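Only one protein chain is missing; all other protein chains are in place.
So, chain A:
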Amino acid sequence: MTQPTWGPVQQEMSDILQRHPDDVPGVVDQLTRLQEVLCRIPPLLHGNPLADFNKLYLTITENVLDRLYAGKFKDPAFLARLDVEFAARYFDALRYWTEASPACPGVWAGLFTRIPGPDARPLPSAVAGVNAHINFDLPFALVTTFDHLGSDPVDGSDQHHDYLQVNDIFAEEIPGLRRGYLDRWQLLIDTMNGDLDDWWQGEMVEYTRNVAWRNAQRIWALRHDMAALDKERRRLDNTATGLGKLLLSPFGGFLQ
């Protein structure tokens, strides 16, 4: 087990993670506090890969909250619960890591170990977090939410419709965030193949989110069988961990 890497902000991280937000405004608040603290972790400071992911996640969650306030979802109770349950898994992973617990999922541990460096490009770093969160956390968060609300994950349902709307948010946010990261010479490359990249990013999220929905449907069927569930969890963790490693490897830099 690698030791926690929060360095000088260890205590602050631990304090923030004592909180368990139970609504979407609370999640936004928690992500905001984390962002402030994550940006102070040496040596990379705001350039560390987790800060990159957290920033993206914060922007997306703020967008979700705005849409909730504006009444844009068909079943806001579902989406609000999903958002809270989804975020809880990210906070859990951070908590396990803070406590040096072996329960920290491999896919998250892969990203957390890279906080002190070597430096990875911001975009693949953020995408590595998105990978962990969507490929691993999301299907379980979906199943828990459906279970709690007493409804089934059905294609074409109100809930499915709302779930897909979050894809639009990712599509909106990722290219925007992406430009924010770029310095001048990267901008040049971006103008050359920008469209292709945007397309690739959009596809990646949409594709994995659909995989998450299918995985959730599969887990749904076996959710009462603890042993099978555990196996499925390990399988998803392994797959996602592999993908995460790839994203944080030098190869990931090609994305940017």
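The criterion applied here is as follows: a residue touches a chain if its C-beta (ideal position, glycine included) is under 8 Å from a C-beta of that chain, and two chains touch if they have at least 3 such contacts; residues count from 1.
Following the convention adopted for this analysis, contacts and distances are computed from a predicted model.
Entry comment: the absent subunit's protein name, as recorded by UniProt, is "LuxR family transcriptional regulator", drawn from "Bifunctional protein PyrR", "LuxR family transcriptional regulator", "2Fe-2S iron-sulfur cluster binding domain-containing protein" or "Protein-arginine kinase". Along chain A, the points of touch with the absent chain fall at residues 1, 20, 22-26, 65, 68-71, 74-78, 80-81, 84-85, 88, 92, 99, 101-103, 105, 140, 143-145, 147-152, 154, 157-158, 219, 221, 223-226, 229-230, 233.
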